[in-house]
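All protein chains of the complex are present and in place, except for one that has been dropped.
So that you can tell them apart, the chains are marked A and B in the order they are listed, and the count of residues begins at 1 in each.
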């Protein structure tokens, strides 16, 4: 059986928002029945991205988001006329794709790690594409 | 049949330049005959990197490149005697490897997404290594 692509739909509520999708990714891994391999995550957007970092204390991702805003202020002089260049730049500093290992049917996230969809130009409807590749048949 | 590694050769013309290689990656996916799996991209350089972001309006990547230059100016005091530390640092802030999903023989790029080789110390000859891994045989 071919493991085909799955999609996680995320509706963001704020302009900048980090949405924890860890439990949804974990569920897809279980549902796939794969026992050993890799879980590939991909964001098909240009003003959103993927981040894996601490989800125990929500102030960690708030600090990450605030610092990104200080490094890349919304209102600098950018060429792109749509006015959302800061969102494109912040997304570029995070990751578009991530690969997480799967073992014994479980996603090998670290104990403090969560998977976040980073919204930098919301609110919007976003997608995260997920594909599981088994180690071997 | 083993899907072996393919190489995209890029000749950059400027010192900093983001070269859109999306159509070349798409062609390799078609030529490979793979219908379902992942496309792994890798840059074997230390002053170049991979970025997936908007390729509709070229001012987006110009804004990304300019902002990186403001964050990491060429003429700060660096230890590395070759004088191109800024290029190494900018490459570190982008991605060395990317994984994009393939479905029904097509690369699942988002509608606004393009794949860029980011040159930070050109002009030079660069390579992007590409390998397709099928979901299952």
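By definition in this document, contacts are C-beta pairs under 8 Å (C-beta built on N, C-alpha and C of every residue); 3 or more make two chains touch, one makes a residue touch a chain.
Source: prediction; values computed, not measured.
Asker: Sort through B:51, B:65 or B:99 and give me the one touching the missing partner chain.
Answerer: Residue touching the chain left out of view: B:99.
Asker: Among A:4, A:23 or A:62, which residue is in contact with the omitted chain in the full complex?
Answerer: Final answer for the missing-chain contact: A:62.
Asker: So which of A:4, A:23 or A:135 would be touching the chain we can't see?
Answerer: Counting the whole complex, the residue in contact with the absent chain is A:135.
Asker: With respect to the chain omitted from the figure, which of B:27, B:80 or B:106 is a touching residue?
Answerer: Of the candidates B:27, B:80 or B:106, B:80 is in touch with the missing chain.
Asker: Tell me, which residues in chain B touch the chain that this view leaves out?
Answerer: Residues 1-5, 40, 42-46, 71-72, 76, 78-82, 85, 88-89, 91-93, 95-97, 99, 129, 131, 133-134, 137 of chain B touch the chain that is not shown.
Asker: In the complete complex, the non-displayed chain touches which residues of chain A?
Answerer: 36-38, 51-54, 57, 59-60, 62-64, 66-67, 71, 93-95, 98-101, 103, 108-113, 133, 135-137
The criterion applied here is as follows: only the chains that are shown with their structure count from here on.
Asker: Round to the nearest whole Å and give the separation of the Cα centres of chain A and chain B.
Answerer: 19
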